[in-house]
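As you look at this complex, bear in mind that one protein chain is not there, while each of the others sits in place.
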Amino acid sequence: MRAGNKLALILLLTPLLLWIGLLIIIPHIDMFLVSIRERVGVGKYQISLANYWTFLGEPLYLVTFARTAIMSVLATVLTLIIGFPVAFFIAKIAKGRLQSSLFLLCLVPFWVSELVRTFGWMILLRETGLISNLLQWLGLVDGPVELLYNDVAMIVGLVYTSMLFMVVPLVTTLESLDDSIIEAGYDLGGSTVSITREIIIPHAMPGIVSGSIVVFMLSLGNYLTPTMLGGKDSLWFTELIYSQFIVRFNWELGAAFGFMLLILSSAIIWLLLKLTGQTLEKTMT
Amino acid sequence: MIPSIRQPRALSLAYRAYVTLFFVYLALPLLVVSVFAFNDSLFPSLPWKGFTWAWFFGDQHPRIGVFHQEPILRALGNSGFIAFFVSLLSVAVGTSNAFLFNRYSFPLRNLLYVLMLMPLVIPGIVLGISILVFSSTMANGLEDSFGWDIGGLRPGLMLVILGQFSFITTIVTLVVSARLQKFDRSLEEAALNLGASPLTAIRTITLPFLLPALVGGFGVAFLMSFENFNTTLMLVGSDAPLTIAMFDRLKEGSTPLLNAVSLLLMLGSSALALVMISFQRKS
Partner (left out) sequence: MTRDTPGSADLECLALCKQFDAFTAVDHVSFAVPSGSFFSILGPSGCGKTTIMRMIAGFLEPSSGDIRIKSKSVLDVPPNKRPVNMVFQHLALFPMMNIADNIGYGLRRQGMAKPEIGRKVDEALERIGLPGIGKRKVDELSGGQKQRVAIARCLVLEPDVLLLDEPLGALDLKLREHMKVELKALQAAFGTTFVYITHDQSEALVMSDQIAVMNHGRFEQVGSGRELYYRPETAFVAGFVGDSNRWKGRVTRAESGLLQITTQAGLQVTGADHGRGLATGDQAELFVRPEAIRISRQAEDLSHLENRMSGQVTTLLFNGADSRAILEPQTGGDPIEVALPQSGEYADLKRGDVLHFAWAGDQANAFAVNDQAAPSLEAQ
């Protein structure tokens, strides 16, 4: 039995180690190694931080980096603010069939590709699009208006694309809040505002954190939405990575960019976990 | 607030209106995509020029429908191929992981668990480029040292599958773990007590209990693979899956053909999701 156990452990451990080792850890180490080498001649490289100096020395890169971070945080906060009341409605107010069908309705948009969703927003927002036509018909504007290719359109798209990943964990944690806890809050004299602040939000914190982490990651690492909905000025950091890798074929600089993005996302997630006193294991399971 | 707390009527009406508005916001883009698939125009926008099936079945230039678009159909096939293998692999590894973390204690268990969650907090595009960089390092190394040219390590279907597998496995692991945690281990002990061997006990008792999670995990993996964009973009070769193929077309300008493809995609994934849900209900 003991030997059998050991064998089983090894058999189960092998795929995990192969997966984590070959597809996650080693590729990232290799990416780091590529990012710290500098081409000094044909096929000749040396170790240097030149790529990182390039990153720090070029305002366009730095500004794009900061913009991507700030806009991702903004998209995350907006998703939370928009999604929370809906999650609360589904978890605590809707009952029976209404509850399950609303929950299902929340999932529907995410059964289809992000590309289709983005395409939908393009049809709605572009100059010849539905909303422009509606505004003209209402007499609010004189001619066609271009609502696409700006930061607002991009944020709308990012929020839309990640909504599911906020609403689902929120619904799950809010459902686990017993009605009688809320009733006890009222019974003891609490108001809606104070109960939301002192009881509902603290209870939902694990869901808020896990939803925020996922939404933030999806926004930060998104390429499609900023490319399709964002304007010429709203460059996204992933677009820089893409162009270094695929267009300019400068993998060294691209790898450095990739590493910067990884550090940024890790730092912000770490900060979020520290601020809310949660751990990754707790929020993700 | 919850139904047992009376609220001013205006407030609860406003709340309901907000929730309704939210669902309109969710449905609107998908609705317009679907509707314009039937517009008899070269552009998926107003004005409405009449109803047509041409973007599905048409074979006359310029209205060549989905079913006569060789590249789109091929891309669809690629997507299906990739999604199938990604799902198969990630369900297998995810189930193994679930058993491992649920039942065994071993050195570095907590560290490995955190590492297992890592793919969730690595931006998809970074995952893509790291695998791209590593596989080409390997390919170059093998070619320089042994003269082997391994096509699977160059951008293409194989890398796309590995890239998607690398993060979808985490999600499948979590799905299967959640169900395995609910399993009452005394059922397995009862099977052993009644004369089953440990493996038979798992095969006849535990796996049937896990089946809904395995099917659910497979479905989720399939959908995620099918719609993945960011990781795939960095690893794709000449055999582009559907999302990449559509992206390339969209950059050149859109025709209602894309709407038709999108509508078919929606129907396909809804059907898959419904099958999954009904399966989950049954068990």
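We just call them A and B in the order they show up, numbering each chain from 1.
The definition used in the following text is that contacts are C-beta pairs under 8 Å (C-beta built on N, C-alpha and C of every residue); 3 or more make two chains touch, one makes a residue touch a chain.
Computed from a predicted model, the values in this text were never measured in an experiment.
Listed by label, the shown chains that the missing chain touches in the whole complex are A, B. Summary of contacts with the chain left out: across A:185, A:207 or A:258, the touching residue is A:185.
One of A:135, A:199, A:246 or A:273 touches the chain omitted from the figure, and that residue is A:199. The omitted chain makes contact with subunit A at the following residues, 178, 180-181, 183-191, 194, 198-199, 202-203. Touch with the hidden chain on the side of subunit B covers residues 4-6.
One rule holds for everything that comes next: only the chains that are shown with their structure count from here on.
Spacing of subunit A relative to subunit B, judged by their CA centroids, is 16 angstrom. Contact residues of subunit B toward subunit A in the complex are 1-5, 7, 15, 18-19, 22-23, 25-33, 36, 43-46, 92-93, 96-97, 99-100, 104, 106, 110, 112-127, 129-135, 137, 162-163, 165-166, 169, 174, 177-178, 198, 223, 226-227, 229-230, 233-234, 242-243, 246-247, 250, 254, 258-259, 262, 265-266, 269-270, 272-273, 277. Against subunit B, in their complex, subunit A makes its touches with residues 4, 8-9, 11-13, 15-16, 19-20, 23-28, 30-31, 34, 82, 85-86, 89, 92-93, 95, 102, 104-109, 111-117, 119-124, 126, 128-130, 133, 160, 163, 179, 182-183, 186, 192, 195, 213-214, 217-218, 220-224, 228, 238, 241-242, 245-246, 251, 254-255, 258, 261-262, 265-266, 269, 280-281, 284-285.
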